[in-house]
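Take a look at the following structure, please.
As you look at this complex, bear in mind that one protein chain is not there, while each of the others sits in place.
The block that comes next holds subunit A.
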Amino acid sequence: MAPPAQSQRSPSPSQPSGKSELSDLKLQLRKFAGSRAPGVDDSKRELFKKVISYMTIGIDVSSLFGEMVMCSATSDIVLKKMCYLYVGNYAKVNPDLALLTINFLQRDCHDQDPMIRGLALRSLCSLRVANLVEYLVGPLGSGLKDSNSYVRMVAVIGVLKLYHISASTCIDADFPSMLKHLMLNDSDTQVVANCLSALQEIWSAEASRSEEAPREREALISKPVIYYLLNRIKEFSEWAQCLVLELITKYVPSDSSEIFDIMNLLEDRLQHANGAVVLATVKVFLQLTLSMTDVHQQVYERIKAPLLTLVSSGSPEQSYAVLSHLHLLVMRAPYVFSSDYKHFYCQYNEPSYVKRLKLEMLTAVANESNTYEIVTELCEYAANVDIPIARESIRAVGKIALQQYDVNAIVDRLLQFLEMDKDYVTADALVLVKDLLRKYPQWSHDCIAVVGNISSKNVQEPKAKAALIWMLGEYSQDMQDAPYILESLIENWDEEHSAEVRLHLLTAVMKCFFKRPPETQSALGAALAAGVADFHQDVHDRALFYHRILRYNVSVAERVVNPPKQAVSVFADTQSSEIKDRIFEEFNSLSVLYQKPSYMFIDKEHRGPPEFADELGNLSIGEAEDNVVPSQRVEENDKDLLLTTAEKEETRGSTGHSQQASFGIDDLLGLGMPAVPDAPPSPPQLKLNAKAALDPSTFQQKWRQLPVALSQELSLSPQAIAALTAPQALLRHMQSHSIHCIASGGQSPNFKFFFFAQKYKESSNYLVECIINTSSAKAQVKIKADDQSTSQAFSTLFESALSKFGIP
């Protein structure tokens, strides 16, 4: 079935034939507009219904605006609601006409019936017309003070709507502080929840503009607010509970007894029938216990059963969402779930999106004790009628084989796949056998015997064909027919569409030639000739290269093309651990389903508060005072986030290089530059300004602009770890060494600091990012400097300052 094009819709009885219908409606509406005759409301209802049904299917009925407004003078609440719906939909495109509605909406805002007051206020705020905002402030103000909770509920969201139409009007009218007051005092929990939603949205949007926004956001996760919400949590609706729980994940408790109190209080939320509540609770538990390894493990055990229940009790869609989270947990702690592997067996009627996840989980939990059962089960799926899942299952067997120490049983199964005589099974199995041989060359004998029986004509998929050819080349000494199979493949060179296969073919025939020259010589000649004539650049280049290196020296060619190989011990993991950690931080969000951190799929303006600030929780300006001054946040741009891993390596390489180079030049010229450090053993001569000053925005700007000059990992002494209970301790210490903190944050075991220092009597700055993990006693240090040549000297100084921390 073709998808419906926008213009052509399926015929429906309510479809108007054209303009005439609309003008007909218009006339009828006019007729009823002023009428107060009995029964007129019923006729109006029918007309309104028609208008709204047109609106739903996408027909523009905005030309009726005037008539609709005229008809809105009614006491019939159903009619009123339909009218509000219509007006809300079209006011934005008809701002002039929208003005007409203000009158009756404002009047309704003072109606006796709270229901009408609420409805009118909601519609008034939904007009989304910028030049009407002046009419909103009054009704909103009284709505927030209304005696009826329904009206207050609507008014709170109304404030948020106003903020989106005109942020300045909203802030100037001081609505946020009214919301704050309501949030902490209202008796109705839905009003409280709406205040919380609205304030979170407003302050994170304001974060980049206003000075007070960060402070206000901080206030939302302060102890009194959190405790106030926690104590009332059961009064909230299940949806509002999710909101509160999400807020709690950002709260940093002061000690472990506080953590346990919160967890005990929330314990029964894990038994909630609503999966969203359970997952939000799980997130709180996981985040709170991150630094308490033992408890964190217990949390995994505790949340296992509720999550598995959610998987089987909900709709397949809900199961999918929960399974994705289980998948994340399984990847982090496979051993916790290794005895539950049967829960991850696929059921024949499950949608493929669920089956795929389960296959990945089976791969992850496989260990010595359950591999046999899991692989047996996976083999059942390989014969499945659902071909994509069958293929996925075969790959899963392969992955398990590659992660196990004892692959005896698995190799047999894989080889059985090759004998199943189904094209797609053979194709996937070949790729797997190839990978397996790269890791376990000792199995070559068994595998080759089976692979040798496969007719290359039955293998069509490029990946599989390439794998087969690779094996033919690699093991040509053990495979009787290898040269001849290769030869026949080369004869059909022109029919081979995949460049990947042709590249492999070239390499394989070379390898074969070194092992069995007389049998292969002619094939090699043909292959090189065909390759040099190939239109594909890579194939052409490779053929030419082989040709020349062979002419130069055959033994050199052999060393290049077919050197002795070391077995691959670990195949590269596709996702860096940094990305995985980020996804874990974003537990209970789309990041987990997409298996990507949010910055990869959410537009910047919808990402809410800057990620970086979020991660740091309460990053605070590093004045050496005990009361934490709420902070100026440092935002790391996306590029930084994306590049961190790659960049690190690059800079490591390049700094080493430039260092050497600059030393070389020094020597060459024989100049003594005072700022340049001497050989490492002698003490650094760099002197720092004890009263250095740098404002946060300059810091931020510089941090973005400067390249990383040095990046290294330092170890911390046990004394230092003991002293680092809170960021402040280190700040004061570093300050005594003229290294100042501009921002700090985090909680045990992860602390993050930004330091800066200035060269004495010069305006040359050093910027430092220092991430300390107290459980591993390591500090990751990144240094940026205005004057790159002195960064090494500064680093030495920084290191010595850090090493003295905690030593009295």
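In this text, a contact is a pair of C-beta atoms (placed from the backbone, for glycine too) under 8 Å apart; a residue touches a chain by one contact, two chains touch by 3 or more; residues count from 1.
As a convention for this text, contacts and distances are computed from a predicted model.
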Absent chain [UniProt protein name; select from "AP-4 complex subunit mu", "Elongator complex protein 6", "Transcription initiation factor TFIID subunit 5" or "Vacuolar protein sorting 26 homolog B, like"]: "AP-4 complex subunit mu"
Among A:Asp42, A:Glu317 or A:Glu578, the residue in touch with the chain that has been omitted: A:Glu317
Residue in contact with the excluded chain [from A:Leu160, A:Leu179, A:Leu288 or A:Leu724]: A:Leu160
Residue of A:Asn274, A:Gln404 or A:Ser456 in touch with the missing chain, whole complex considered: A:Asn274
In subunit A, positions touching the absent partner: 1, 3-4, 6, 9-10, 12, 48-49, 52-53, 56-58, 77-78, 81-82, 85, 89, 92, 115, 122, 128, 150, 153-154, 157, 160-161, 164, 190, 194, 197, 201, 237-240, 242, 246, 270-276, 278-280, 305-306, 308-310, 312-318, 320-322, 324-325, 339-340, 342, 345, 347-353, 380, 383, 385-388, 420-421, 586, 588-594, 598, 601-603, 606-608
